[in-house]
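Here is the structure we will look at, set down as structure tokens.
All protein chains of the complex are present and in place, except for one that has been dropped.
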Amino acid sequence: MSDERMPIKALEAVINEVVSIKLKDQRVFRGKLTRCDVYMNLTLADAEELESDEVRAKYGSILIRGNNILWIQIPE
Amino acid sequence: MSDERMPIKALEAVINEVVSIKLKDQRVFRGKLTRCDVYMNLTLADAEELESDEVRAKYGSILIRGNNILWIQIPE
Amino acid sequence: MSDERMPIKALEAVINEVVSIKLKDQRVFRGKLTRCDVYMNLTLADAEELESDEVRAKYGSILIRGNNILWIQIPE
Amino acid sequence: MSDERMPIKALEAVINEVVSIKLKDQRVFRGKLTRCDVYMNLTLADAEELESDEVRAKYGSILIRGNNILWIQIPE
Amino acid sequence: MSDERMPIKALEAVINEVVSIKLKDQRVFRGKLTRCDVYMNLTLADAEELESDEVRAKYGSILIRGNNILWIQIPE
Amino acid sequence: MSDERMPIKALEAVINEVVSIKLKDQRVFRGKLTRCDVYMNLTLADAEELESDEVRAKYGSILIRGNNILWIQIPE
Partner (left out) sequence: MSDERMPIKALEAVINEVVSIKLKDQRVFRGKLTRCDVYMNLTLADAEELESDEVRAKYGSILIRGNNILWIQIPE
């Protein structure tokens, strides 16, 4: 399997696009992906916390620690 | 044991097929497997979240962090 | 201790035989062991989920992530 | 991806600025970031613990172990 | 400290003897220790699950994943 | 970032001083820091366990395993 086929490459490919992130504590964050690494540590700009699709809080820029992430919705 | 006999090879063998994934939080996702790595990090296209076999949400493409996975149902 | 005395070798020795697997979430799976690795990642064919020794669901082939496993009953 | 694009660099870039940190136990700390490393271990000066945006306790300088961190709000 | 003084050596020394094992989920297993490794992965023959010192189930041979183990009672 | 700027150095700098330590189970210990390592394993002399700022128990010298630590209050 070539390095380009790694799942994390699908994340790197959407840098500067908006992603939604589900954390293990079931909270959802949405924002523009600005950085990521192989542990799925990542930074979002214009980050929002959502609850039942409603915005619950706005945080500006946040750094999320990758080990808390369940999954990331990636724009197509 | 040859590398081809590793369990993760059974997952790589079904790239582009539909798999069902049970997470530790007991949620089930179903979609077309598009990427995977040795940690079971993986991406699904046309991803659906299921509850009692009913579709609960649709997410398009998602990247699931492997350490959340309990098991993956593999098409035969 | 020679490599052949490693616990994981007891699992490799029963490839193609039926094993029962208890997961940390207390669920039990039974099926024919088809692949395994040193992390106890493994694949089962004809996998069944059991509850109080009754079959609760059938999954065909599944890949179980090793870190979820409590113990594996090995045929003698 | 150059090293400068790593998410942790976004944290190093705000040394001596005020950050807010959400822990896995849902507590929030705010203080001046004085040190950090790649595991997100970090030290805060003038650290405050917040509850519903109210200051609940003041601790002076604290060292937070990175593996407890959910996310860090980074000043822009 | 010589390698012979490592705690795991106390376990290797009782191969073929009966041990009792307390798991993190508070269940107790008893059986003849047949294999072990440095992660405390181990196999038991004639394995019994106990509840309040009563036999609750018999499993024949089992492989227990070491990271589930709280402690092991070692015969003297 | 020079090694001296690592967060753990802030802990080494207060060896022989009194620190307060919050554990993941929310208990608080206070005592004179006598040893520490990069995992935040550490020893306290004259260790006290606190509850709502009241002393609940005294333990003399204790060794705390670093992975249980949430944060450490460091004297300035």
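Letters are used for the chains, namely A, B, C, D, E and F, taken in the order the chains are written, and counting of residues starts over at 1 for each.
To be clear about the criterion, contacts are C-beta pairs under 8 Å (C-beta built on N, C-alpha and C of every residue); 3 or more make two chains touch, one makes a residue touch a chain.
Predicted, not measured: the structure shown is a model, and the values here were computed from it.
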Touching the unshown chain, chain F contributes residues 12, 23, 25, 29, 34-37, 41-43, 59-65, 67-68
Interface residues of chain E toward the undisplayed chain are 1, 5-11, 24, 26, 40, 66-67, 69-76
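Here is the rule we use: only the chains that are shown with their structure count from here on.
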Neighbours of chain E that also touch chain D are none
Chain B and chain F share contacts with none
Chain C turns onto chain F (C-alpha superposition, degrees, nearest 5) by 155
Max Cα-centre separation from chain A goes to chain E
Per the C-alpha means, the centres of chain B and chain D lie apart by a whole-Å value of 34
Chain centres from averaged Cα atoms put chain A and chain E apart, in whole Å, by 42
Shared-interface residues of chain D (touching two or more other chains) are 67
